[in-house]
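Missing here: one protein chain of the complex. Every other protein chain is in place.
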Amino acid sequence: MDFAFDTVTEDLRERLLRFMDECVHPAEPAFEEQAAAAGWSPPPLLDDLKDEARKRGLWNLFLPGAHGAGLTNLQYAPLAEIMGRSPSIAPTATNCAAPDTGNMEVLSMFGSEWQREEWLRPLLDGEIRSAFAMTEPDVASSDATNIATSIVRDGGEYVINGRKWFISGAMNPNCKIFIVMGKTNPDAPKRRQQSMILVPRDTPGLHVKRGMHVFGYTDADHGGHAEVIFEDVRVPADNLIGEEGGGFAIAQARLGPGRIHHCMRLIGMAERAVELMCERALARTAFGKPIARQGVVQDWIAESRIRIEQLRLLVLKTAWLMDTVGNQGAHTEIQAIKISTPVTVEWILDKAIQVHGAGGVSQDFPLAALWAGARSLRLADGPDEVHKRSLAYRELKRFM
Amino acid sequence: MDFAFDTVTEDLRERLLRFMDECVHPAEPAFEEQAAAAGWSPPPLLDDLKDEARKRGLWNLFLPGAHGAGLTNLQYAPLAEIMGRSPSIAPTATNCAAPDTGNMEVLSMFGSEWQREEWLRPLLDGEIRSAFAMTEPDVASSDATNIATSIVRDGGEYVINGRKWFISGAMNPNCKIFIVMGKTNPDAPKRRQQSMILVPRDTPGLHVKRGMHVFGYTDADHGGHAEVIFEDVRVPADNLIGEEGGGFAIAQARLGPGRIHHCMRLIGMAERAVELMCERALARTAFGKPIARQGVVQDWIAESRIRIEQLRLLVLKTAWLMDTVGNQGAHTEIQAIKISTPVTVEWILDKAIQVHGAGGVSQDFPLAALWAGARSLRLADGPDEVHKRSLAYRELKRFM
Amino acid sequence: MDFAFDTVTEDLRERLLRFMDECVHPAEPAFEEQAAAAGWSPPPLLDDLKDEARKRGLWNLFLPGAHGAGLTNLQYAPLAEIMGRSPSIAPTATNCAAPDTGNMEVLSMFGSEWQREEWLRPLLDGEIRSAFAMTEPDVASSDATNIATSIVRDGGEYVINGRKWFISGAMNPNCKIFIVMGKTNPDAPKRRQQSMILVPRDTPGLHVKRGMHVFGYTDADHGGHAEVIFEDVRVPADNLIGEEGGGFAIAQARLGPGRIHHCMRLIGMAERAVELMCERALARTAFGKPIARQGVVQDWIAESRIRIEQLRLLVLKTAWLMDTVGNQGAHTEIQAIKISTPVTVEWILDKAIQVHGAGGVSQDFPLAALWAGARSLRLADGPDEVHKRSLAYRELKRFM
Partner (left out) sequence: MDFAFDTVTEDLRERLLRFMDECVHPAEPAFEEQAAAAGWSPPPLLDDLKDEARKRGLWNLFLPGAHGAGLTNLQYAPLAEIMGRSPSIAPTATNCAAPDTGNMEVLSMFGSEWQREEWLRPLLDGEIRSAFAMTEPDVASSDATNIATSIVRDGGEYVINGRKWFISGAMNPNCKIFIVMGKTNPDAPKRRQQSMILVPRDTPGLHVKRGMHVFGYTDADHGGHAEVIFEDVRVPADNLIGEEGGGFAIAQARLGPGRIHHCMRLIGMAERAVELMCERALARTAFGKPIARQGVVQDWIAESRIRIEQLRLLVLKTAWLMDTVGNQGAHTEIQAIKISTPVTVEWILDKAIQVHGAGGVSQDFPLAALWAGARSLRLADGPDEVHKRSLAYRELKRFM
């Protein structure tokens, strides 16, 4: 048992931290300005940052194997944390932003040669963006068997009908390709009914209808969260990823690493929140002393530190398990971090906001927007309650 | 001891509920549409609703004494709860919306005859709106002695310099008058340094600079929350409300009833959240049964009911105390409801959101916006922590 | 709506407070000493206190109607709170102690003339004590249909077999009569299977086996919590209370007032805990200042006050509902106070203990013992979770 990072990780952490300090954090004010003017498109300065990151060898770090940087989950995890400190810029600048990351993993693992050439290559190069269309408004999507979108074979094509929402990134006009989850085989066993299929943005019948809000935020700078309608959308049969009925298995494989990324980025946000909370508490005076000297504020700071330390170790151990025994062996831990990270980071952000007074809920600090992101992750990929029930079943099974 | 409402209250509740059912709730969809197009102005349909409310005798219900409906706090409180069920429309439609309510109270109690004629009359008639400019960005405003805006006598005028923010309603162009809190007497004892003064919107030097966001919301439909700059703003000396140094006392008097209004409206929101939560839980199926049958959801519903019942009784008792022994005698209770109501209602809204899945955080349900409102009330008029400390001091004093 | 006590209540409160100050609190140290030496019997000084209470007209205050003091639930509730400040002495001294109170109610409402003469009279006179034997070790007793004890008619007798535990008061040799809940009609509809029957202590086959502990406490001073075995226990048929199959209905009727008593006594304990917490916080110095000046301690004190105020109002309103619309109409509220009171008072006691340091968990302060009492009430009469589920069903029904 050893809690030190290996040398590959330490080297990349150092280089990434330097990139953050030299390029990312200084760009934050301009990013906000450009974002306010850019509509649903990403702020243009991202292009320069992407060039710079690529030049520095900080590119596609998330992707194991030959297509990417070849890091293990445990090696990439601490890098994701660092990126999480500037979550609107750093992941995109390094081509490590969701949902492209998961989509590239899917294409890398399950895509045909043609699919990889057509869609994986430009994604790896950061030329285009992509979306992952799973959640539906009309059903509880946490239960994958509820998915209602149909994918019906018709000669050499598939015909897609359905309604999706909260499709992150899809409002961005440069989001060129959708991976769509739907039912090809409604009569098969529950977990063999679904398939995934590639749908280019400009396919007739695909309507990107509107951006969903998240506590008032549109998240326009990273392409929003779209409601998307599929009306008799036709694509060639070889757009199907893997085989018919393989959608559920692909979705499972896609989940694991994404959870690590999300959780580590959230921990990065939490660290930034603690910094802001401490700095504000030291700078602000009320009733004759800095609020850093108030017991309740100290309690929040201590609790934040304690909770972050525990959380990070669990996420790192989960990454290690995925590397050593695979997603299946890490099932309990993957659910555990999905449940505990958003709610913990939400709590820390809430306290940081409270220390900031009215300013904390406003656009003058990043805290409220980060909070909305953390809060919505208590629902994304299924509400916490679904995951807790599943985790409890597994625990109970040990005693049956 | 008797927990039944009196007949005046019962009669008004019935009439107000009918107004809600017949006029307010049906107008909600159109309100949203108009609001989206109206910029910082209020949706035009409010004018018709105001006429209708006035015709029905549901006007200025909040205001005791001859200028208003003459109700006690205890009589008005349950009406405020009903209005809270549609918080963007009902309070404005009945001319019972903050901050006008507090401002009318101030003018009614402390205004000169001229001030009442010039500003109270059009406010009572719902012709104009008003703002209350107290909070400042540069200091912890919960400590009133921190206030930095200066009000300096210069011949027959006062000259005002300072920066305020989160001035609710001030982005609305029909907000014609500001009550500004500042320091006239910096060398007086701590609570005799401040004064309040009337500043018409079009006074040179008054700049309404920008709308502050509250978790991504601009609250444009009720005039937003403005940052306002006062640069050498000059007004006639008789714009001062009451006497020099009287600002702190006026602020204290203004607080009590406003707390009742805010808290009862929040309870109305909580009741609406419980309704939405129950309806959704009954309508939505996951893993083979309505989520209303899941134990954790039932736990949330039960807890929500229990917390609301307790909270409402405490707010009502506080109103009763204010009516029978005055604001001073109700000091502990006024603080208690200020502390416990926002955090409790925030909790209920969070659970209602969770039951709604991704939709809960979006614009398709009112829950996320109500949540942002409740959350920000944990900071408005001073963070909870300041009030808790003060309440604890009073408790400890009993044993000194 | 009126939050003031009526004159009858005010008068009795004053007299009871005087009794507490003059007789009960001064007896506390001697009570502890005698209790340590008295085994399972009550400390002898209680007899004098009972005489004194009776002389002062503070006797059987809990009992409505002609057999008792004739108070409403709303009138008795604040008296129960006062008694709760010295929960080992005051209820017994005034003949208002559980489980006699509930048992006297049952006999008063459902007992035959013979049963009332034989058992109610000496209970009203405080000559004997009684027990209520419902909970069973082998089943989840919160589900009354689980009850396994059998009561079988055999000629002019009933034969009882079963095992009960946590039968409060039964270790006291002066506990002369048991009201036993069991099944007479196992084939009847679920709520018509149970009956209640009187079993004198000295009946052959009744074994009071051992005292159950509650977090290390035996509660010997009020007769402990016994495990009781019934082996072919035979009693005359006219020992049955009411009719065969009526046990569930009697149990329901017995519950309501008992809940009010328990909750108000717990609130009395909470008030005492706040006093002790404040006094200790003012007296104890650490790191150069009284711990009363530490923000976290102030937060606990404020929260305690806020929670008590809300809780008390809800219990009082529940009492008022029971008086005005009956137990059935107060169903939701009766469950609400059963759920919220123990957990809230437990929280307050926990904080008071924390302020006392190591002494807080010890026999040198009453806090740890009070805590154990509050904690066990989260389980007594069914765990909170059962009541929450039931309350939620009722809430959901409004929307079905």
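By letter and in written order, the chains are A, B and C; residue numbering begins at 1 in each of them.
Heads up, the rule we're going with is that a contact is a pair of C-beta atoms (placed from the backbone, for glycine too) under 8 Å apart; a residue touches a chain by one contact, two chains touch by 3 or more.
Since this is a predicted model, take the numbers as computed values, not measurements.
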{"item": "Contact partner of the left-out chain, one of C:137, C:189, C:236 or C:329", "value": "C:137"}
{"item": "Option touching the unshown chain, where C:96, C:291 or C:391 are the choices", "value": "C:291"}
{"item": "Listed residues B:143, B:299, B:364 or B:381, member touching the removed chain", "value": "B:299"}
{"item": "Residue among A:292, A:345, A:358 or A:372 that touches the chain left out of view", "value": "A:292"}
{"item": "Hidden partner chain, residues of chain B it touches", "value": "294-299"}
{"item": "Those residues of chain A which, in the complete complex, touch the missing chain", "value": "1-6, 9, 74, 274-275, 278-279, 281-282, 292, 295, 297-299, 301-303, 305-306, 309-311, 313-314, 316-317, 320-321, 332-333, 336, 339-340, 385, 387-389, 391-393, 395-396, 398-400"}
{"item": "Interface with the unshown chain - residue positions in chain C", "value": "135, 137, 139-143, 146, 165-166, 212-218, 284-287, 291, 294, 296-297, 354, 357-364, 368-369, 371-372, 375-376, 378-380, 383-386, 388"}
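Here is the rule we go by: only the chains that are shown with their structure count from here on.
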{"item": "Centroid-based (C-alpha) most distant chain relative to chain B", "value": "C"}
{"item": "Interface sides of chain A and chain B: same vs different residues, half threshold", "value": "same"}
{"item": "Gap in Å, rounded to a whole number, between the CA centres of chain C and chain B", "value": "43"}
{"item": "Centre distance in Å when chain A and chain C are each reduced to the mean of their C-alpha atoms", "value": "53"}
{"item": "Set of chain C residues in contact with two or more other chains", "value": "295, 297-299"}
